[in-house]
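Only a single protein chain was left out; the remaining protein chains are all shown in position.
The letters A, B and C name the chains in turn, as written, and every chain counts its residues from 1.
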Amino acid sequence: MNESGRVEAFSDGIFAIAITLLVLQLTVVNPSQVTTSKDAWSQLGHLWTAYDAYLVSFLVIGIMWLNHHTVFSYVARVDRGLLVINLVLLLVVAALPFPTALVSDWLNQPGPAEVAVAVFSCFMVVHALAFQSLWWWLTRTGHLFDRRVDVEAARQTRRRFALGTVVYPILVGLSFVSPVLTLGLHFALAVYYAFNQLPIPLKPDASTDDEGHVSL
Amino acid sequence: MNESGRVEAFSDGIFAIAITLLVLQLTVVNPSQVTTSKDAWSQLGHLWTAYDAYLVSFLVIGIMWLNHHTVFSYVARVDRGLLVINLVLLLVVAALPFPTALVSDWLNQPGPAEVAVAVFSCFMVVHALAFQSLWWWLTRTGHLFDRRVDVEAARQTRRRFALGTVVYPILVGLSFVSPVLTLGLHFALAVYYAFNQLPIPLKPDASTDDEGHVSL
Amino acid sequence: MNESGRVEAFSDGIFAIAITLLVLQLTVVNPSQVTTSKDAWSQLGHLWTAYDAYLVSFLVIGIMWLNHHTVFSYVARVDRGLLVINLVLLLVVAALPFPTALVSDWLNQPGPAEVAVAVFSCFMVVHALAFQSLWWWLTRTGHLFDRRVDVEAARQTRRRFALGTVVYPILVGLSFVSPVLTLGLHFALAVYYAFNQLPIPLKPDASTDDEGHVSL
Partner (left out) sequence: MNESGRVEAFSDGIFAIAITLLVLQLTVVNPSQVTTSKDAWSQLGHLWTAYDAYLVSFLVIGIMWLNHHTVFSYVARVDRGLLVINLVLLLVVAALPFPTALVSDWLNQPGPAEVAVAVFSCFMVVHALAFQSLWWWLTRTGHLFDRRVDVEAARQTRRRFALGTVVYPILVGLSFVSPVLTLGLHFALAVYYAFNQLPIPLKPDASTDDEGHVSL
């Protein structure tokens, strides 16, 4: 396993654990007080805020992983700067169950809902900044990329990669207007990123290779 | 590590965490109120619903992993469609501790037991649909498979792979007749799948290879 | 990654998660009621049962991993029987935080302590049986081993591998005589296994290889 491989494995571990810990929010509070079918359905109905928070965060972390995975599949070497930026990025990922829990707890109360979704949006801002920094660090010299990447063209994509750092601060503000709508926009953005992603520019002769790598 | 390898590693992480988090359900509620051996045995006896839920879900997730593992051992390339379908499949796996907790909490109360097992069965329906979609996506063109797979024959198995999408909806209905029996059937189905699995059709000359792959 | 590699990765994940979840037992019950240094030390002192349970279980799972790891480093192929036995073995590993919690909760109360340590010992019995089954399955034909293993000699070690299946049932009985002593014996046995392990017999010309494998 090369250097990059072990960083990916550690990162994947954190992504996988954070995304799976989200399920701990899906909890019926006093299960023993439920005695009839009607009680049970009612309890499950009250959890709608938890389902919303779960779905949005699951998708968001899943897409974060997809993007991380795509970028690192072109990274052949790591240096200490990359490791530190990656650690900050992982901090946001690992901490995401916290704002998710806030949303899950407070989405049905107008005031706290605004705070919860605003905090969630702030986490997304920090994540966008960290991901942007990662991309800047990689495209600065390009010597960490593997041979296939067209470094000059990759550097040109810096501005377009910055999209998230513009959109997410707006969502912080929008949280105080409509928390539910803002949460919906986080979901929509994640779906958008799932299907549309900036391709990493490859050299003409590197578009295909026989090691099973594909440009997503 | 090729593309497929890292998707497998991330998926394996989520399977492993979800299956291990199930243990958090096995909890004696007020351990400090237990003062005699008899109390202790009694408390452990009351947990029978938790043991049942644990065993069924452990086996179910274990078999889900086995099937996922078998299919992906023939996948050489991934595309964005496969990644998205896989993410939906992982969502069900990661969320399974939730219906497991419901079964664990409510199995000893007639009304809520029906609801809990019905919700559990619904998760299995969604899982069966996601796994079926994965198989359809892979066999559509077959270009994601590695060389050993007989794509034409694999496409023929689509209907037989759909077994789960027929059986699990029936179990949703059966939950309202007998929750305990339905849970037992989930266990029996998982045992069945552990020992009987549709083989992935290989080309005649690909049945053995020296890289340690075996057709399970 | 060959078949065996992915089974190891999934198993390692479960071992790693189970061993790390043990820390959730180390909890001060009402932290906000602690207001002085003396209170704090006193609370930490009361946790001695939790420390004992933690240390024993951490070591036990660690050694289980070591043994699993050693055996699988000689496995080149997997079949469905091996996967199913391995799943049962992982069930015991993943569930071990449960008896650990019992010991942690009840070790300071005579009656419940006996029950807790007896349950813990029963888990070790099942683990010993599962590990023994794994070894029998592997040595039955030996075709799953890689080239280095002397299958005939490996089959001879079956009886000596069965040591655990004899010792652990005795510890179940001893739990009702002295729970603390029994827990100490579990610790001592794990230390013993850490330094003394049955070597897997290799063919004369396979004792060294240049792939980094060593006979532990």
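Operating definition for what follows: a residue touches a chain if its C-beta (ideal position, glycine included) is under 8 Å from a C-beta of that chain, and two chains touch if they have at least 3 such contacts.
Values in this document were obtained by computation on a predicted structure and should not be read as measured data.
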From C:Leu66, C:Val126, C:Val151 or C:Val167, residue that would touch the chain that is not displayed: C:Leu66
Touch with the omitted chain, as defined above, among A:Val23, A:Val78 or A:Ala154: A:Val78
Absent chain, residues of subunit C that touch it: 1, 5, 8-9, 12-13, 15-17, 19-24, 26-28, 31-32, 34-41, 44, 54, 58-59, 62, 65-66, 69, 73, 194-195, 197, 211-214, 216
Chain not shown, touching residues in subunit A: 1-7, 9-10, 13-14, 17-18, 21, 24, 76-80, 83-84, 87, 90-91, 94-98, 101-102, 105-106, 109, 111-112, 114-116, 119
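Going forward, only the chains that are shown with their structure count from here on.
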For subunit A paired with subunit B, centre-to-centre distance based on mean C-alpha positions, whole Å: 25
Gap in Å, rounded to a whole number, between the CA centres of subunit C and subunit A: 36
Per-residue multi-chain contacts in subunit B, two or more chains: 1, 5, 9, 13, 17, 21, 24
